[in-house]
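Removed: one protein chain of the complex. Kept in place: all other protein chains.
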Amino acid sequence: MTQGITFLDAGQAVDCFLLIKTATKSIAVNGKPYLTLIFQDKSGEIEAKLWDASDGEVQKYQAETIVKVSGEIQNYRGRNQLKIKQIRPSTEQDAVQIQDFVQSAPLEKTEMADTITQFIFEMKNPNIQRITRHLLKKYHQPFLEFPAATKNHHEFVSGLAYHVVSMLKLAKAIADLYPSLDRDLLYAGVILHDLGKVIELSGPISTTYTVEGNLLGHITIMVNEIGKAADELQIQGEEVTVLQHIILSHHGKLEWGSPKLPLIKEAEILHYIDNIDAKMNMLDRTLERTKPGEFSEKVFALDHRSFYKPSFHK
Amino acid sequence: MTQGITFLDAGQAVDCFLLIKTATKSIAVNGKPYLTLIFQDKSGEIEAKLWDASDGEVQKYQAETIVKVSGEIQNYRGRNQLKIKQIRPSTEQDAVQIQDFVQSAPLEKTEMADTITQFIFEMKNPNIQRITRHLLKKYHQPFLEFPAATKNHHEFVSGLAYHVVSMLKLAKAIADLYPSLDRDLLYAGVILHDLGKVIELSGPISTTYTVEGNLLGHITIMVNEIGKAADELQIQGEEVTVLQHIILSHHGKLEWGSPKLPLIKEAEILHYIDNIDAKMNMLDRTLERTKPGEFSEKVFALDHRSFYKPSFHK
Amino acid sequence: MTQGITFLDAGQAVDCFLLIKTATKSIAVNGKPYLTLIFQDKSGEIEAKLWDASDGEVQKYQAETIVKVSGEIQNYRGRNQLKIKQIRPSTEQDAVQIQDFVQSAPLEKTEMADTITQFIFEMKNPNIQRITRHLLKKYHQPFLEFPAATKNHHEFVSGLAYHVVSMLKLAKAIADLYPSLDRDLLYAGVILHDLGKVIELSGPISTTYTVEGNLLGHITIMVNEIGKAADELQIQGEEVTVLQHIILSHHGKLEWGSPKLPLIKEAEILHYIDNIDAKMNMLDRTLERTKPGEFSEKVFALDHRSFYKPSFHK
Amino acid sequence: MTQGITFLDAGQAVDCFLLIKTATKSIAVNGKPYLTLIFQDKSGEIEAKLWDASDGEVQKYQAETIVKVSGEIQNYRGRNQLKIKQIRPSTEQDAVQIQDFVQSAPLEKTEMADTITQFIFEMKNPNIQRITRHLLKKYHQPFLEFPAATKNHHEFVSGLAYHVVSMLKLAKAIADLYPSLDRDLLYAGVILHDLGKVIELSGPISTTYTVEGNLLGHITIMVNEIGKAADELQIQGEEVTVLQHIILSHHGKLEWGSPKLPLIKEAEILHYIDNIDAKMNMLDRTLERTKPGEFSEKVFALDHRSFYKPSFHK
Amino acid sequence: MTQGITFLDAGQAVDCFLLIKTATKSIAVNGKPYLTLIFQDKSGEIEAKLWDASDGEVQKYQAETIVKVSGEIQNYRGRNQLKIKQIRPSTEQDAVQIQDFVQSAPLEKTEMADTITQFIFEMKNPNIQRITRHLLKKYHQPFLEFPAATKNHHEFVSGLAYHVVSMLKLAKAIADLYPSLDRDLLYAGVILHDLGKVIELSGPISTTYTVEGNLLGHITIMVNEIGKAADELQIQGEEVTVLQHIILSHHGKLEWGSPKLPLIKEAEILHYIDNIDAKMNMLDRTLERTKPGEFSEKVFALDHRSFYKPSFHK
Partner (left out) sequence: MTQGITFLDAGQAVDCFLLIKTATKSIAVNGKPYLTLIFQDKSGEIEAKLWDASDGEVQKYQAETIVKVSGEIQNYRGRNQLKIKQIRPSTEQDAVQIQDFVQSAPLEKTEMADTITQFIFEMKNPNIQRITRHLLKKYHQPFLEFPAATKNHHEFVSGLAYHVVSMLKLAKAIADLYPSLDRDLLYAGVILHDLGKVIELSGPISTTYTVEGNLLGHITIMVNEIGKAADELQIQGEEVTVLQHIILSHHGKLEWGSPKLPLIKEAEILHYIDNIDAKMNMLDRTLERTKPGEFSEKVFALDHRSFYKPSFHK
């Protein structure tokens, strides 16, 4: 089981440690309680039912508990489930820990931090450079640990930083081909565009929206932060308004939550770069589980399309 | 001519002072320059052509100049024009001044300021009260002079304050009928909702959008201002986020420029109050010029509808 | 249990009388029949299952039966259910009656009738007054008993009259602030706007749509009724067409079922008044069940939004 | 000039009688008045300018005057204009009359009336038959003279009756192929569907919308008329509601002015029949003026499409 | 049971042969496997559950197996189910065969082929005639057996040919009434419009989409085929492009999968004819199961509308 729980087919036996992501108690048709458990490992999630759950079991099998499970994969209405045969909580002897079951970015945090620092270092406009550095420093710790979203793309530990690093590389490649682009604006836009998520979201694991996140959203949060940073750093040039505009408009459409459309070239391009990196992440992870000559599961954030993996791809 | 230039019918003679709002030089089909003048008085605007304009005339008849004009109203493609017979700039002896030709709110500035102060005084939540008072004080002067918009509704001197006063009265009437409403939030929302326009717009006369207005918009500007006010006043309760949300969402739809839909009852109601007062202003001013038994001009911001004035209305 | 069945939390015991709103027989996975019961009291509804229901039980527990139930509230997929421990039909000795379990308007019918009569009495235009009085008299009884809708807002006994009374008060408050409004048209519009629902809907309890309601709708029904009333009363002025237009257009948009947009000022304002009263009703009833610092259930007719009750609200 | 004014090409000389459809006085750039005249004959319309028009000429050349014109066709911005060389009002000796210049249906009124009577005669359901006959009789005269619309399709004298006759033939052909259709409903629907236009529109020539037409529309007008007819004829069966529904829903979509979608099979089919006959009329009249191998003018009511006439069509 | 399984009401006993359309194994709440079976006969489909299914039963009751079933119709959440009492696979002695349980067109294949041949024979333009005949011949066999769609309309054996025959008759009736139509284009368009479905779909029974169908669609497939046919037949006139355009545009809107709107009269009319025949098929089949005075099930492809069968229809 090198690849993990989501790569198994119906009929395969399971005998491994898994992390309980959520545990929900319900009443079965026969009047007895049962638990719906969502297990996860680094490859993703799978659902299971624990029938006739005693009060003790309900107590034992809560979210963020690691368990040893044996059972079998079954297909139910087109989706895999795990049929539990045996289950027990892990013990100290098992020597397993939560981070072994949580997906995280494929790069180390220090490596990502170094890359981003290098991009900031290359900036020529001191106002843009100082604001970017100030805000990144202010939210350094959560920036390196938060996901980029609660679902759809980069929804894993350090997903936010990983998304930013990928986008920086793409921004550089595009700026090399279209030399009229202002690299300072583009890099600062990439680094700050989703930084408000460290306030919008609750944390790196079991991520939900905070009240401030729901009422204001990460875009407004970061636009405010740029304003405060400029005040603290006593920066007054047009760069402040321009940076705020780039963050404000990066969703690209009013109905996608940007109250202004991009009105600066680098704002328009930032929107495209964000889009490409997010979609590549979704597509790669979807097609990873699709066999050549078959259609994938429907991808929610890509208009529910099923993508085809050509049979001449391996 | 008690009512002003926009109430005259085709064929009527004109002999009065008018303010030049804009003057645009063009080349006629015969190759000679002419001026397109937009005149205004308190009742509104009318277009005129000054044919074969000499360089001296082009110099003399610029925007914000008061002139004495005699001529005749003519109808051209369904709209009135003024055919100029004689024109001269006003002199000191004429004793006319710009404010005589500019439409402004029907209430005095001090009266409006007093009314608003009274509403703030009645607030019970000190955090909401202090932030509102702080921001109103900070922008007191322009708030009392700016229009509420460049066109469509309340687009006159002190239109912003007048719109706020009308909305406060309507908010009070509604809160009297629906006692579950939080009056503090509602009044603060009304007072602050368009205050960002003092930065978004250029000034009370010949109003245009500033760069900051175009790139950020009055909603984002005021949400930032609330954040800064709270910092300066060292206020930290949830009231800050809630006030920001109410301003953020008051346009009521993403496609109308609010990046979040109203998620608080008072935010939803503020949107309705704003809408009613703006629409009543448009409708009253449109129907003022419509005869009983006839349809009005098309109203741009009301889906280009022509409204009917029933023949049993006087 | 002063507040009623919908205010209980999971884990609380239940021992009270309830009205069966609907009873549906189904076959369980073990092949045995069971009943899904929707109970209601004045506070609202709750679902329950009666497992292994015998033929006698199916016979006994039908819609509009009052029962004595003891059991416990349980949470199932985020919604409360009632787990039945004991159930029996009520007897004469229990001295309970259907109206004790049905939600109705917070005002008495006679009080509402008086208020509306007073508004009609104040009308100055005799044509408008006579048509309004004629139609109200014609449908007096059902008008005072019907709900204003089958769901979303004012969906309770006498909801229609209560909605009209609230709107009349709001119309009066608005007309006081905007004196150009024709109060006769506004009040007549409010009184008649949903009166067609007494034909569109089946009755005050277990309300469904009639065939005529489905095929024509309450708007068309009432427009026809106004025409017939004018014929019977031998009224021929433009008021007839104008009243018909105001009813026709009060949904405000073609896609919301008005075949003409409002083209008369009072028609436009009627639409806003209707909207505010309906939305206030929804919001109040939703937030009544929401704790400070939490988000409400999603409100279907408000774009599925969850509303936030600020933590500084009690 | 057998085909008429709209079939001439730029450069061709004109010397014929034409009817003035509209005459609009304007002021030229040189300050002198001129007239914009829309001439018409049976083939359609053409615009012309009468420069330096004296007061006498303005008086002489008003709408509904027949004139003798000589001049030349010129192309101005892709549209033909008539350059006037000589013009004079017609005299009695010229022996020309208005109906020679007005387009009308290609069938005689009596012939159309007979066809429709025959369809009514074939109806089997007495309620449907009596209502249809009653309403057709009530509006017999204008029904045979009115256009079916002010523009887009069948916008000529007797266009309404002609549209109905074509639709009846099409309805019969479709009912022959799909025998489950109720012919009575279908024929009654066809005959009554646009009959409200005799109240919505002002008359057969220079057609505009009446106040009642603007405020209620022909659909609501006719639904009311059906209700009144049923009352007068003391008919009470479900046929009345069903007929009203078919008229109400025949535009097929809420945003096209039907407050209910078709919910009866014949209502759905009536919408298709109406659509086909209207579109065939537009397409035939557009392509009549298009040469093989070329694209037509843009057709407003067909999404502004330019239609291609294949080069192998003659 | 003359009419078939879909015409039975809840409570009626069942004892007949049925074809298994699909069989899906699931795990019940008690942990035991069960089968969800979709049975079909010529009248349509019904669902059933086979509880506690042994491995042998899972093996025996697979798709495309004919079984003898006895049981009872039950209503579950508003839809009928079949409660199985006894079930066994059919044997040779039962003398039943798959085609007895599969719905197919009400006309014989040879009869349909003859009708279409006759229409081709009547074509006057040799280029259009040759291309049409060539393609029909190339795909003769599947054309006569395929359904016209996987759901919504004509989704039965030979549904494609039956749809074409109905449309040809309708096209002829319309061309008789509107003589300007080019019958050759219209008939060729009808015959070829959905012919690409023989490549887009998998076959006449248990029909799904092929990879080519998913990636290209029947419209593009047939446009390519017309191009290749013209090459093979060495036809070069504009007829080729025009025929391709008519197929390309026959869905009538970009969002319905036509990359070009109809720009030729016959293309526009083909779209209407296709629409009428598809909708009549849906409506007839839906209303066949609806009692007079009741509303039908919701029809997915007609905006989820429920259609009403008037109570005066039998």
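For reference, chains read A, B, C, D and E in written order, and residue numbers begin at 1 within each chain.
In this text, a contact is a pair of C-beta atoms (placed from the backbone, for glycine too) under 8 Å apart; a residue touches a chain by one contact, two chains touch by 3 or more.
Please read all numbers here as calculations on a predicted model, not as lab measurements.
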Completion exercise
Contact set (omitted chain vs shown chains) is A, B, D, E
Problem - Identified contact with the non-displayed chain, of A:I38, A:L107, A:I205 or A:L261 - result: A:L261
Handout entry: Touch criterion as defined above, residue of D:T6, D:Q74, D:N125 or D:T290 at the omitted chain
Key = D:Q74
Exercise for the section: May I ask you to list the residues on subunit D that touch the chain which is not drawn? Expected result: 28-30, 34, 51, 74, 76-77, 83, 293, 295, 308
Practice task
Could you list which residues of subunit E touch the chain missing from the display?
Solution key: 211-212, 214-217, 219-220, 223-224, 227-228, 231, 238, 241-242, 244-245, 248, 254-260, 263-264
Handout entry: Contacts of subunit A with the absent chain, listed as residue ranges
Key = 125, 166, 169-170, 173-174, 176-178, 180, 182, 185, 237-239, 242, 261-265, 268-269, 272, 275-276, 279-280, 283-284, 287, 295, 302-303, 305-308, 310-313
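Operating definition for what follows: only the chains that are shown with their structure count from here on.
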Fill in the blank from the handout: Rotating subunit C so its CA atoms sit on subunit E gives an angle in degrees, to the nearest 5, of 120
Problem - Centroid spacing, where centroids are CA-atom means, of subunit B and subunit E in whole angstrom - result: 61
Problem - Approximate Å spacing (C-alpha centroids) for the pair subunit A, subunit B - result: 45
Problem - Residues within subunit C bordering two or more other chains - result: 29-30, 211, 214-215, 238, 242, 263-264, 295, 308
Problem - Topology of the chain contact graph, where touching chains are joined (line, ring, star, complete, other) - result: other
Fill in the blank from the handout: All chain pairs satisfying the touch rule are A-B, A-C, A-E, B-C, B-D, C-D, C-E, D-E
